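Here the complex is missing one protein chain, while the rest keep their positions.
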Amino acid sequence: MDLITPEVGLIFWQTIVFLILMLILAKFAWKPILGAVRTREESINEALVSAEDARKEMQNLKADNEKLLQEARAERDEMLKEARQLKEKMIAEAEGDAQEKANKIVAKAKESIEMEKRAAMADIKNQVATLSIEIAEKVIGKELSTEEKQHQMIDKMLNDATLN
Amino acid sequence: MELLHVGLAALGAGLAVVGAAIGVGKIGAAAMDAIARQPEASGKIQTAMIIAAALVEGVALFGVVAALLGVLTT
Partner (left out) sequence: MQPNLEPIILSRPGTMIAHKSLKIIVTFTLALALLPFNAFAKADPQAEESKEFNPTDMIMHHIGDSHGWHFFGEGDSSFTLPLPVILFTDNGMVTFMSSEFHHDTEGQYVVEKDGMRFVNYHEDIYKLDAGAESVEFDEEHNVLNASKPWDFSITKNVAAMLLTVVLMLIFFFGLAGHHKKNKKAPAGFNNILETLVLFVRDEIARPQIGEKKYMKFMPFLLTVFFFIWITNLLGLLPGAANVTGNIAVTVSLGLFTLALILINGNRDFWQHTLWMPGIPTFVKPILAVVEVLGLIIKPVALMIRLFANITAGHIIILSLIGLIFILESAGVAGISVPFALFITILELLVAFLQAFIFTMLSALFIGMAVAEHEHH
């Protein structure tokens, strides 16, 4: 058996054995293995892609949330501002009303005081008049008890009247 | 006579190996250089290096086999 002269028998067996091995393995081993590996790689790729998508979606959602939050915050600020303004306005209005009412009350009081005063004055006048008349009657009664005195008086008055 | 044949064959094999050694050495040196320059391409460089070294080695093995033929046919 020489080292570098190939033997026909061994070439024959090697060729047959290798061919059969290759065909059997190709059908029952390589095909399912490579197929499974490929499917797995594809599913991994898909998973990676969908993970990326989910990440993007999450980011979008986050951005949306942020936006919503900002909007809500702005709205709240707006509302607070409005409320404050309303409060100030209400306070101002209330103050104005109160002032007015007070003024009115004061005015009314003044008016009624005036009226009272006037009534009192009128009363006093009447009283004074009555008193005066009474006094005058009494005085006149005394003065004009005589005829002479009565004439004197009338004359004097007539004189005054003419002068007027 | 036979000793001369065997001796010559051995010398031939030795010369083939010297040639291959120089060749593979140069390939290795160049590959090292290339990897040092571009470490990120080391995988590709190694593959190319192994192929080139295999081709050089193949030539040397031709020489060795020729020498073997010389020995075994005497």
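Order of writing sets the labels: A and B. Residues in every chain begin at 1.
As a working rule, a residue touches a chain if its C-beta (ideal position, glycine included) is under 8 Å from a C-beta of that chain, and two chains touch if they have at least 3 such contacts.
None of the values given here were measured: they were computed from a predicted structure.
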item	value
Missing chain: touched chains present in the view	A, B
Touch criterion as defined above, residue of A:43, A:85 or A:112 at the omitted chain	A:43
Footprint left on chain B by the chain that the document does not show	42-43, 46-47, 50-51, 54-55, 57-58, 61-62, 64-65
Positions on chain A contacted by the hidden chain, ascending	1, 3-15, 17-18, 21-22, 24-26, 28-37, 39-41, 43-44
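The rule we apply is simple: only the chains that are shown with their structure count from here on.
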item	value
Distance between the centres, which are taken as Cα means, of chain B and chain A, whole angstrom	91
Touching residues on chain A, where the partner in the complex is chain B	2-4
Interface residues, chain B side, partner chain A - complex	65, 68-69, 72
